[in-house]
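For this view, one protein chain was removed and the others were kept in their places.
To keep things simple, chains are lettered A, B, C, D, E and F as they appear, and every chain counts its residues starting from 1.
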Amino acid sequence: MGIKPFSDKVLIKPISGPETTKGGIIIPETVSSDDMKAQEGEVLAVGTGRLQKDGSVIPLIAKKGDRVIFLDHGATEVSVEGEDCFLLEEYSILAILES
Amino acid sequence: MGIKPFSDKVLIKPISGPETTKGGIIIPETVSSDDMKAQEGEVLAVGTGRLQKDGSVIPLIAKKGDRVIFLDHGATEVSVEGEDCFLLEEYSILAILES
Amino acid sequence: MGIKPFSDKVLIKPISGPETTKGGIIIPETVSSDDMKAQEGEVLAVGTGRLQKDGSVIPLIAKKGDRVIFLDHGATEVSVEGEDCFLLEEYSILAILES
Amino acid sequence: MGIKPFSDKVLIKPISGPETTKGGIIIPETVSSDDMKAQEGEVLAVGTGRLQKDGSVIPLIAKKGDRVIFLDHGATEVSVEGEDCFLLEEYSILAILES
Amino acid sequence: MGIKPFSDKVLIKPISGPETTKGGIIIPETVSSDDMKAQEGEVLAVGTGRLQKDGSVIPLIAKKGDRVIFLDHGATEVSVEGEDCFLLEEYSILAILES
Amino acid sequence: MGIKPFSDKVLIKPISGPETTKGGIIIPETVSSDDMKAQEGEVLAVGTGRLQKDGSVIPLIAKKGDRVIFLDHGATEVSVEGEDCFLLEEYSILAILES
Partner (left out) sequence: MGIKPFSDKVLIKPISGPETTKGGIIIPETVSSDDMKAQEGEVLAVGTGRLQKDGSVIPLIAKKGDRVIFLDHGATEVSVEGEDCFLLEEYSILAILES
């Protein structure tokens, strides 16, 4: 059984610890504002898109496999095949890490 | 007498306990943010759709029989034929579990 | 003298007690979230409809005689011919009970 | 000198006491939610209408002489020729009492 | 040097005291809700109008010389040629007093 | 190096003290509501305009050189060539002083 994020949600597997970050990008352990913590992660699955007021659907921008920096505020933890993951809105993604 | 959710509401029967979750997906008992608890459940019935400002109605995306992960924040408990269920907005669904 | 709900308001007569609920649907006495209490009731009258920004009016979905589950949050109590009733927004209706 | 409500405001003269209510409709003295008190009253004057974003104006629904149930939350008291009245938004009207 | 209200602002000179009110309209000294005080005043100048999202401008409804009842919540006091006045949004006007 | 306000921001140099105010307009030192302080100032530079949802840009109304009354709530202090100035949204301007 797979897991398909709903609407504008994405499923992200966090990649913890500064030592796993490539390319010289490090997210400090303490982040300043609003109790939100930024993390690095990999997008495992994306929702079917944002439902518009006229009934049309806009696909999400993030794609499966993207390495991202995201805020875990408002995220829901799920364990997928033993891996701790997050379900959250695509808008929580701050940046994509390019290889 | 049946129960028909109104507008953008859905009726969901929670499936409790990590041991009932298939496919290796487990929702931890303690979830971090905002007093919301994520649960797994089955969609029993869906509303007639979201009323738009121009008077048209957009059908909901969730369908009867969907296995979903949902947030129980703002949900109303009802007991349908002895089963504890939730009435809540479709937007509270985070993901669909695919078989 | 009758009572005609205004705009998107509905007039609902609550049907109290789990023993009056038909079809196996029971609303628990204690409901979890946000100080709102769900009740079963009968729609006695509905408003003329929701005024749109362009001046048009969309009729309400609920009809006189509907058996509904509703939230009494924000409701105004009125006594109509000796019966305690509620005036509230149609959006407070969560589900319609079908016979 | 008369008093002309502005925009979407209405001027209402409250009719106090359950003994003045006709047709078997009584508003209880204690109302449950949010510090708002429902009252019965008569509409003395209505505003010129709701200004829309495109510059057009939609006339109000309430008419001079309507008997209404209204919430006095956010209302401004004025004394018009010795009568205590309220200036408030039309949306504070919950129902019209029909004769 | 004159003073020209900006956008949807109006400049109002309050006329204090119940004894200055004509036509039998009196604003009580204590007003019930939300720390707002209603006052009678004269409109001294009005803004150039409300800027719309499409770049057009809708002129204000209030005119120089109007006698009005207004709420002083959110108002800014300015002294114009020795007179204490208020700068506030046109929406703070509740009613126009007609002679 | 100059300073160009962004989007709907303006750069204003405050002109402090009631003795510098021309034309009989005085802003009292203590202003009543919401911890906001009204000040007189001169507009030094304006932003490129308000970005609309359709991608177009609406120029600001305020112009360089305007004498204005503004609220300093939410303003950011910057020192431009030794002068204390404010960067703030154009909407914080309450009135233009005309010579």
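In the analysis below, contacts are C-beta pairs under 8 Å (C-beta built on N, C-alpha and C of every residue); 3 or more make two chains touch, one makes a residue touch a chain.
These numbers were taken from a predicted model, which means no experiment stands behind them.
Participant: The chain left out touches which of the shown chains?
Facilitator: A, F
Participant: If the hidden chain were put back, which of F:I27, F:A62, F:A75 or F:A95 would touch it?
Facilitator: F:A75
Participant: Mind listing the chain A residues that contact the chain we can't see here?
Facilitator: Missing-chain contacts on chain A: residues 22-28, 31-34, 36, 38, 52-53, 56, 58, 61-62, 67-69, 71, 91, 93-99.
Participant: What residue numbers in chain F mark contact with the hidden partner chain?
Facilitator: 1-7, 9, 11, 48, 51, 53-55, 72-82, 84, 87
Assume only the chains that are shown with their structure count from here on.
Participant: Provide the labels of all chains in contact with chain B and in contact with chain F.
Facilitator: Of all the chains present, none is in contact with both chain B and chain F.
Participant: How many angstrom lie between the CA centroids of chain A and chain F, rounded to a whole number?
Facilitator: Distance between chain centres: 40 Å.
Participant: Taking each chain's centre as the mean position of its Cα atoms, how many Å separate chain C from chain D?
Facilitator: 22
Participant: Touching at least two other chains at once: which residues of chain C meet that condition?
Facilitator: Residues 53 of chain C touch two or more partner chains.
Participant: Determine the shape of the graph in which chains are vertices and touching pairs are edges (line, ring, star, complete, other).
Facilitator: Drawn as a graph, the chains make an open path, so a line.
Participant: For this structure, enumerate the chain pairs that meet the touch criterion.
Facilitator: A-B, B-C, C-D, D-E, E-F
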